[in-house]
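One protein chain is absent from this view; the other protein chains keep their places.
Then we have chain A:
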């Protein structure tokens, strides 16, 4: 299932809050379809051991994800990824927005006409090998 190696080797940086990096990692997985709507996520204990973070940090990350309605926990059953289409599209928009923002910020330094840039982006995007 979704336990195992895929959760290991997530590189953490030292300058963003660890729990937010965990939340972000979940968002990336959801946006790329590696975690699908309604799928059961690892338990808090499992995730701590897999990602090598302490139980408190895991707890903070899950709480944040519950508040952002990324995951849902009903009673004693395991937490699941939300099936709420609105939340799912919000995550996608958020990640996409951030990526474009970063791209624009780095390209702006080069001072390239927008048309040339868009053409270049289009060509690169189309020739890029498909992932997954």
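Definition applied: a contact is a pair of C-beta atoms (placed from the backbone, for glycine too) under 8 Å apart; a residue touches a chain by one contact, two chains touch by 3 or more; residues count from 1.
Throughout what follows, contacts and distances are computed from a predicted model.
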Request  = Using the UniProt record as the reference, specify the protein name of the hidden chain from among "ABC transporter ATP-binding protein", "NADH-quinone oxidoreductase subunit M", "Cytochrome c oxidase subunit I" or "Stage V sporulation protein AD".
outcome  = "ABC transporter ATP-binding protein"
Ask   = Out of A:18, A:65 or A:81, which touches the unshown chain?
value = A:18
Query = Of A:30, A:53 or A:87, which residue touches the hidden chain?
reply = A:53
Ask   = Which one, A:45, A:108 or A:122, makes contact with the chain that was left out?
value = A:45
Task = May I ask you to list the residues on chain A that touch the chain which is not drawn?
result = 12, 14-20, 45, 48-49, 51-57, 60
